[in-house]
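Read through the structure below, which is laid out as structure tokens, and then see the notes.
A single protein chain has been removed from this complex, and every other one stays in its place.
Right, chain A next:
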Amino acid sequence: MATAFSATLPLHGSSQENRLLLPPTRLPPPSSFLGSTRSLPIRRLNHAHAARRSPVVAVQEIVKEKKPTNSLLITKEEGLVLYEDMILGRSFEDMCAQMYYRGKMFGFVHLYNGQEAVSTGFIKLLTKSDSVVSTYRDHVHALSKGVSARAVMSELFGKVTGCCRGQGGSMHMFSKEHNMLGGFAFIGEGIPVATGAAFTSKYKREVLKQDCDDVTVAFFGDGTCNNGQFYECLNMAALYKLPIIFVVENNLWAIGMSHLRSTSDPEIWKKGPAFGMPGVHVDGMDVLKVREVAKEAVSRARRGEGPTLVECETYRFRGHSLADPDELRDAAEKAKYAARDPITALKKYLIENKLANEGELKTIEKKIDDLVEEAVEFADASPQPGRSQLLENVFADPKGFGIGPDGRYRCEDPKFTEGTAQV
């Protein structure tokens, strides 16, 4: 598996040093003018322009820089963390499929198999206080961010012990503790929320004068890139120089709509420079490549230099959801991407570069199997929400249900906590 840094990824020089190990640099002072710093005619932005002028080809076909073999992209420790995270994502999703067909979960369930490199590549670089925003294909983003498998599985089973008390379900994975800001059912809906989280980060720094360099990563798909909210947020993020990374998980299909049939210019990364931010295309089946790009994008955001648009070419091995018969996709296309399974690729890399041996990897796989089994047992054993939960959480302040005819607030009615009050 090629681990070289593709030539179309010119973000900041070619230095491969891990910028995240450096002490945080002092952030530039806030500009007094909030707005575009571009004057007309457009002055050349180095990297974006270079990207625009290079010929458009698939990443694999670009001549790769040969890296010296003694300069690896990851350490053993990092490698094992990445491997474990991807195995967790894959095993969990496989278990979801089983549980769905056994009638333990219902509704729409969208699985992430095949795309693990994107989630792991980005999220394992983030701190706990960084935020992640996703779509309905959010189980693995939640897991990578640190939400426990138990909490996610229970949520899928609709139990009280779920991360959202069973109230959200598959498409609404939230965790305040881990700054997982959802889980959204409508595509594009989460991007403004992510923009808001990034805005808060900038606000904390510049208005509240706090030491805050939190970044937000927004994940969404190729279909979303034809939606207005996407463009509106690219504009605002670049305008206000928000610490956000827009990650497009381009798996070429929006349910049954091929990306090429729905998009006038299918190269999504090119849309970044139109708004004044770098646009990068990366092989989303290669976790190390994703990680390299992510490192640069994240540190760019932390330095206060603004947003980045990263398009990850990836693929989902299963259908759009568990209800999707997946009849439109070509078998050859599926086979091509199956051969580029990110987990197999990382495993090969680790072994070939002597970062780990089969035994260690098998141990990890077994550990994850046990973890996922345990999560299912836990979810099975957890209770379903009682009636009393029905009216809680509608309002943060339950006075919002108003004053009843007897003069008391509705939420003071003892039946309120039983979930049977008239509201």
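Operating definition for what follows: a contact is a pair of C-beta atoms (placed from the backbone, for glycine too) under 8 Å apart; a residue touches a chain by one contact, two chains touch by 3 or more; residues count from 1.
Keep this in mind: contacts and distances are computed from a predicted model.
Not shown: a single chain whose UniProt protein name, out of "AP-3 complex subunit beta", "pyruvate dehydrogenase (acetyl-transferring)", "MIP18 family protein" or "Septin spn4", is "pyruvate dehydrogenase (acetyl-transferring)". The hidden chain makes contact, of the residues A:Y83, A:Y100 or A:F199, with A:F199.
The omitted chain makes contact with just one of the residues A:G146, A:G256, A:G404 or A:G419: A:G404. Among A:G183, A:G306 or A:P342, only A:G183 touches the chain that is left out of the view. Think of the hidden chain as still there; on chain A it touches residues 30, 32-34, 131, 133, 162-169, 172, 174-176, 181-186, 189, 191-204, 206-208, 228-229, 232-233, 235-236, 239, 392-397, 399-410, 412, 423.
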